[in-house]
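Down below is the structure, laid out as C-alpha cells.
Here we show just some of the chains, and they stay where they sit in the whole.
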C-alpha cells in the first residue's frame, strides 16, 4: 500500500499519518518528492487500513499494491483449479460445452433439447426455472417444476445440469436438483446470495456483472471461496457499452486476463454476450481461441416460440452441432481437448435453421 | 408496437407474422416501404408478444411505442406522488434532506450526528447497519444492533430514519426499526428483494443501478408498485463511466427526465455520486437547481475515522449546516420549499472541517 | 512518479531499474515491501521516462504523482484566468451566456436571433458555419458566407461571436470573423488543430471529447497553452453513456472538478449535453448552481425548421429569456454576477414556444 499526500501537506500532518500507520502494526517508509510525499507501507495491513488512510486530511490517494482478494488469486493458488463433477472435468486443458434453452418450458421441450445437446457432444444441460426479468409483467420462469423436468432430462441423457438461483432462500432447493448453480449478471454483487453459496459445496458458475471490473468480479468470487466452497467458475457474458447493435459487448480479453489473475476456470457465454444468433458461432470460436475453459450456449428446437423471447440469440440444433464439430478442430491448436459425440448429421435433420 | 421486417422478406412470411399478431388478439397494420415492410400493432398486447415477434424469422426489429412500466409512469398517474411519513412530506414542492453517516458505529456516534442533522434542518437520519461491500474482508456493518441505535437516535431528536436492506429475509426486521428502507445500487435488480418490498407499505428509496437505464430503473420501481406498495422514491446516485477522478458520474439530467416520465419523487445522492467531499456541496446545489425532491448526504463528526472508509465523501457538520442554509435560498427559485432550523452557528462550532 | 515492481523480481533487475533512473538525472528511492518493491522517483523527470519505465521487464505499474499538464494546472497558476474580450469578462465571478442557432442559415435568421439574444441579456452569439456531421450526406454548414453573416449580426447588436473551426487550414479565416473559436467534441484530440490554435491569440472554447477524461481534456488544453495562446475556456458538453433517452450525459461534477484542477473558465453546454429541449432549462440552472462560469445554449426562432435537425434541443426565444431571468436570481447565491437586459417581455412576444 502506498499513501500519496497532497502537495501542501505540513510536517505535522505527515507525522500524524506515520504514527497512525505504526499504530496499526505496519511499517511506514517515507519518501519526500519535490511536490509530494509518498509513504510506502510494509507488512500485512488490515483490509480497512486503506479505507481509513484514504479519508485522512492531507492524503490525496492510497494505492493498493497487493490485491484485495486472496483465495481467488493465482498468487495464492498457482495451479489451475479443476472441478470434477461426476467425472466431467472443468478447468485446465479440458473444454466443456453447456447447451440448452433460456428457460425450461415443458418436459418434452427439455427432453428433446437434452437429447440434441448430448448428440452434438455437449456435457452440460442449461435451462432456467427462475428467470430474472427487467419488468414484472414478463414471463418469470416455471419454478420448481422446471427444476424437476431438467433434472430428469439430464439423468436420462447423461448430462450434468446447470440452472440459475436468484435468492438465498432458493439455494438449497436448486442445489438438490442441479449439478451447477448459476449466479446471474445482476446478482454478481448480491452478497447475501454469495455468502449462502459459500456454505455449500455445489459448484457455482458466477456470471460477471454487466458493468463489473475484473477486480470486483474476483472479489465476488472471493465471497464464495471465503465461505468454504472452492468450486467456482467465472463466466464472461458481455458488458454494457454504448453499442446497441449487440445486446452486450463480449469482452474476450477477460478470458486470458482472468486466467492470469486467477486459477479458476473461465467460461464464455456468446449467446448473452452478443444477443444475436448470427454472432454466436464466430464468438464461440473466438472464445475458445482466446483460451476459454468452456462455453455456455443457448440452443432451442423452436427459437421463434421460446417463452422468454431470447430465441433471437438461440442456435438451432444443427447450428449447435456444426459449431461443436469446428471446436473439435480448433481446441488442439490452443492446447485444449474436446471431442464431439459420434452422432451422424442425420440426428439433427429435423432441426435445421 | 411496430415490427420492422428484414429487406428480403417473402410475402408468405409477412402473412405468417400478420396471422401471428391477429392470433394474439391485436390488430396488425401493414405498410410496405421500398426496402422493408413495417407492421404497426393496434390494441393492448400481452407483454410477451414483443419478445416472441423479435425472434420470428424475417423480423429485423420490434419497437415499443408504449412503455413497459405502467404504475410508475406519469401517463398512468399524472399528479406527483407525495409520500407522507409521520407528517414529513416527500414529493411535490417539498425539499427533504436526509443526512447521516455511512454506517452506524456506536450509540454515541449516531446520537450526536442525529442532533446535528436536526440542528441543521434535516428531516431524515441516514445510517447503514448492513453494508454491501465489494470484498468479503471489509467491514460489513454492525447489523441489528445498529438498527436499534439509529431508531433510538431518530426518536430522541425527532427525525425519520432510513437504512439499507440487502436481502428479502431482512426486510421485516429493518421495517420494524426504520421509517424508510433503502435498496442499494447493486440490488436495483434483485427482483426477489423488490417483490418482498412490494408486500409491505413501508416507503422505499430505490437507488438507480450504477449502469441502469431510466427504463430499467422505472421497471424496477414497477416491481414494488405492482406488488402493492405505492410508496417508492427514486434515487439518482451516479453511474459508472470511464472517469476515475470521481467515484461515479452523477447524472443530474436523470432528475428532470425521471420526473417527466414518472410521478415518483426523485432524490439525489451527491455523496456517492461524486465520492469526493469537495464536490458534494456544488453537486447538492446543482441537484436542487435541477429540480430534485430531496437529497441524501453523508455527514460524519469524525470522517477521518469512519469505519467504512467513506469518510472521504462525508461532509463535516458545519459544512452540512452551511450547505442547508444555501439550499434555503436556492429552493424558492426553482419552486421548492425548504426551511432550515433556527439553530445558531455555534451549534456546529465543535465540528468544523 | 512511483515504480511498482512485479512480485517475483530479482535483485539484479531492481538494480538495473535503479541505474536506469539515475542515468535519467533523477533520484530513485527504494522501499522493499513483503510482496513487491516500490521505487519512488525524486526530481523533475523527462515526460518520456514514465513511458520507458512502464515497459521495462519486472515493472508492474508506474504511477504519476505529478500531473502531465502544467500550464493548465491550478498548481502552476493559482488565480482564476479571466479572459477579457472587448470588455466582456469570462472567468472568475462573472457569468457569461452564449446563445444562438446550431447553424447560421441566412442573414435574416441570424440577425433576428442576435437581436433576441441581446434582448434577453446574452453577451455572445453562437452559430455554426462549418458543421461536423456524422454522415457525408447531411447538411455541412454554409461556410465562409455564414461567418460573414454572423459577424455582421454580432456587430449590429453588440454581441461577441463564437463559431466552430474544424481543421487547421480554416483557423485564420475563422479568427478573422469570430471573437471566439470553438473546437468541437470530435476534435478535442485533433492535435494539429490544437497546435495551430496555439499560434494565435484568439480565445478558444475547447469542448470536452464525448469520452475524454478530465486528464485528457486538460492535456488537450495544454497543447493550446503550450503553443502560446493563454485564452482557453473548457466546455463540458456531455459524455457518451449507455443511456439513450438523452443524447449525452451532462457531467456537471466536471465543472467544480475542473475548476479545482485548473484555473481556466468552465462553460456548460446543456443543449448538446441533453439533446432535449425540455431538459435544457433545469440543466442550465444546475450548471450555474454547480459553479459554471458560463453557458452556451441553442436558441432558434423556428426550431421546427432548423437546417441541422438540432432544433429538437433549441429553446424558443421566450424560454431563453425566462431562463436568463431565473439565472439572474440564482447567480448571487453561488457567488456569481449576472444581469439580464432591461427588455420587456413583449420583446419576445412573437417567439413563444
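In order of appearance the chains are A, B and C, and numbering begins at 1 in each one.
We adopt the following convention: a contact is a pair of C-beta atoms (placed from the backbone, for glycine too) under 8 Å apart; a residue touches a chain by one contact, two chains touch by 3 or more.
Treat the numbers as computed from the prediction; the structure is a model and nothing was measured.
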item: With 3 copies placed, total copies in this complex; value: 4
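By our rule, only the chains that are shown with their structure count from here on.
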item: Copies chain A and chain B touch via same or different residues, half shared test; value: same
item: C-alpha-based rotation, chain B on chain C, 0 to 180 degrees, nearest 5; value: 180
item: Gap in Å, rounded to a whole number, between the CA centres of chain C and chain A; value: 40
item: Centroid spacing, where centroids are CA-atom means, of chain B and chain C in whole angstrom; value: 31
item: Whole-Å gap separating chain A and chain B, where each centre is the average of the chain's CA atoms; value: 28
item: Shared interface positions of chain B, touching two or more other chains; value: 211
item: Touching residues on chain A, where the partner in the complex is chain B; value: 47-48, 50-52, 54-57, 68-69, 132-139, 166-169, 186-187, 189-193, 195, 210-211, 216, 219, 222-223, 226-227, 240, 303-312, 314
item: Chain A contact footprint on chain C (complex, rising order); value: 2, 4, 7, 29, 31-36, 38, 40-44, 63, 65-66, 75, 240-242, 244
item: Contact set on chain B toward chain C in their complex; value: 211, 213-215, 239, 241-246, 249-253, 255-257, 260, 273-274, 276, 278-279, 282-283, 285-291, 326, 329-330, 333-334
